[in-house]
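All protein chains of the complex are present and in place, except for one that has been dropped.
Presenting chain A:
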Amino acid sequence: MATTQVLRSEWTKIRSVASTVWTLGLAAVLTIALGVLISILSRNEFNNMNARDRLSFDPTFISFAGMSLGQLAMIVFGVLVVSNEYSTGMIRTSLAAVPQRGTFLFGKVAVATVLAFVVGLATSFIAFFLGQAVLGVHRAQIGDPGVLRAVIGGGLYMTLIAMFSMGVASMLRSPMLALGILMPFFFLISNILGNVSATKKIGRFLPDQAGSKIMQVVTPIDDDTPYGPWGGLGIMVIWVILALFFGYVLLKKRDA
């Protein structure tokens, strides 16, 4: 069966290049380390907080704080998986071997997604447990309402970030261009749009802002976000589908 062959081939491709190991490794290490660090800082800060902040205190979400940095490595992973084909010229060899471009692209995305999910989920659980361990008395338990959802959601969030990057990379082809747009967007622009009151209403529909809602357990007091955790993740999924769809359409009609 052709699809199985393509999946097997893409697995060989992804496991045989060094960038897979260091991007995913970096994503895990950054997310966990920064999460632990911020958890320590938050525990020390708790006593200085006012009542309002204490009510909004979300130990689960705090242990995921490292994702703001870890997601950048996930973006690099997603971009490189796709754009390596273009930057090396491998794309012509690949498409000569698999002329069904849809099968080729979605086979590649499927393999990379599974890998990103495994790494993302493991990262999310480790970040949670280590984070809670250092939060001490303020910690959340995995059995608390919404916590397990948030932890699994952390893995899903990282996976979707990688998928969105794959879609964008297949539209833009060049790794430099794709990274040059995605990195500043997710690290700076999205945060600015989401925190400035004038643009907040639009900003929260961006993929990362909407998707990260899944990792929240305690809703901030004055929160007026019009979607819940799964709704937010749904918005992110729509972004991912759009990016991959346009990536596919362009791959389909473009000359390789």
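Worth pointing out:
The rule is short, and it goes like this: contacts are C-beta pairs under 8 Å (C-beta built on N, C-alpha and C of every residue); 3 or more make two chains touch, one makes a residue touch a chain; residues count from 1.
Note that contacts and distances are computed from a predicted model.
Among the names given as "NADH-quinone oxidoreductase subunit K", "ATP-binding cassette domain-containing protein", "Probable quinol oxidase subunit 3" or "Alpha-E domain-containing protein", UniProt records the absent chain under the name "ATP-binding cassette domain-containing protein". Of the listed positions A:Val98, A:Leu135, A:Ala150 or A:Met236, the one in contact with the omitted chain in the full complex is A:Val98.
Which of A:Leu41, A:Met90, A:Met176 or A:Ile241 touches the hidden chain is settled by the complete complex: it is A:Met90. From the options A:Leu26, A:Leu121 or A:Ala256, the residue with contact to the unseen chain in the full assembly is A:Ala256. On the side of chain A, touch with the chain left out of the figure occurs at residues 2, 5-6, 8-10, 12-13, 16-19, 84-85, 88-100, 253, 255-256.
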